[in-house]
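Quick one: the structure is below, and I'll ask about it shortly.
Let's turn to subunit A:
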Amino acid sequence: MTNSIEVKDLTLNFGAVSVLKNMNLNVAEGEFVVLLGPSGCGKSTLLNCLAGLLEITDGQIFIKGKNVTWAEPSARGIGMVFQSYALYPQMTVRGNLSFGLKNARVPRDQIEAKVARAAEILQIGPLLHRKPAALSGGQRQRVAIGRALVRDVDVFLFDEPLSNLDAKLRSELRVEIKRLHAKLGNTMVYVTHDQIEALTLADRIAVMRGGIIQQLAAPQEIYNRPANLFVAGFIGSPSMNFLHGATVDGGQAFRLGDLHLSLAGYEGGMIGTRDKVILGLRPEHLVVQDQAEPGVTIPAVVELDEPMGADSLVWLQAAGTQMSVRVPVERRMAPGTPVHLRVDMAKASLFDAATEARV
Partner candidate 1 sequence: MADATLNTPARSITEARGTKPKRALSGRNIMIYGTLIVFSLYYLLPLWVMVMTSLKGMPEIRMGNIFAPPVEITFEPWVKAWSQACTGLNCDGLSRGFWNSVQILIPSVILSIVVASVNGYALTFWKFKGSDIFFTILIFGAFIPYQVMLYPIVILLREMGLYGSLWGLVLVHTIFGMPILTLLFRNYFSTIPEELFKAARVDGAGFWAIYAKILMPMSLPIFVVAIILQVTGIWNDFLFGVVYTRPDLYPMTVQLNNIVNSVQGVKEYNVNMAATLLTGLVPLFIYFVSGKLFVRGIAAGAVKG
Partner candidate 2 sequence: TELDVTHWWTSGGEAAAVAEMATAFDASGNKWVDAAIAGGGSTARPIIVSRILGGDPMGAFQFNHGRQAEELIEAGLLRDITAVAEAEGWKDLINPPSLLDACTLDGKIYCAPVNIHSWQWLWLSNAAFEKAGVPVPANWEDYVASAPKLREAGILPLALGGQAWQSAGLFNVLMATIAGPDVLAKIYGEGDAELAAGEDMARVFVAAASARDMSRGSNIQDWNLATNMVITGQAGGQIMGDWAQGEFAVANLVAGEDYTCLPGLGVRSVISTGGDAFYFPVIDDPAITAAQDVLAATLLKPETQVAFNLKKGSLPVRGDVNLEAANDCMKKGLEILAAGDTMPDVNMLNTEDTNNQLNDLFVQFFQDGSITPEAAQASFVRIVETKD
């Protein structure tokens, strides 16, 4: 499989501030890569570099094997949705959608057809004659997506395309994008903050921090075997619970004060005895039960119970820190109730406290 996008040693500085640092990234033909990362980590900047909208400080970018480091944005065969929408204010929605096509001298009837199709997908048919100023936030965003969709390009760069949409429309569009991607087979680089979006859409997820890719892997891999503490904490909502302790008995068990958990079943490398490790446990991988089981459960006291539709999130005080656990919503738990949390070590993650890398 050829690489559709190849980023080599990409560095970008804004004046003195270095935003992207020596980045390397390969995206295969037809692959769907989602960029995730905290706000300000450089995701939009990376997309801008790929699109040729920022002059990079150093490095090279290849698209479909061609070195496009210095090519014009329009010559790169990309379509882009901007985080700030960037709709052309003086054009109607139809004008916004058809502008790129007209530039590419697509015949009029094809333009019509493409616009109509995009309008249908995005449910903006009735808005086609309006100008952006008369649209709601979500409607603007859909127009911005539409502008990319109508173009026949190999690579799509989407910067938070769905963030202003309601859940229903969002899930519809998510499916639609997935379907489009399957049908057109184009390459996607997609920025989102919605982990559901990331996990459902992505072939691979790139988790970034401070201009550096922390882990680039398939969603389940990222979710289940985060490469480091940052990725572990960043992915999953609510966040993974972390227990700061040590491994003892040559890596047979995890100890934190009185607490002793057997590490049997942990899928990791050589653990060994380490002074400072961090044990990561996802809220949905803990089971609340009434009885203690030595070496497998953690004693805890319920603090707060947050219902969230299908499930509730229960916040507990355990092992000296606050932990959260996901339980079915019917199971209401009064604050102060003492319970025990059963750990499924096969799904846990263990990190070295110094390097923050997974062990």
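As a selection rule, all candidates are chains of the complex that A comes from, given by their letters.
By our rule, contacts are C-beta pairs under 8 Å (C-beta built on N, C-alpha and C of every residue); 3 or more make two chains touch, one makes a residue touch a chain; residues count from 1.
Fair warning: this is a prediction, and the values are worked out from it, not measured in the lab.
Candidates 1 or 2 all belong to this complex, yet only 1 touches subunit A. Listed in rising order, the residues of subunit A touching candidate 1 in the complex are 48, 51-53, 72-74, 78-80, 82-91, 99-100, 103-104, 131-135, 137, 140, 147, 151.
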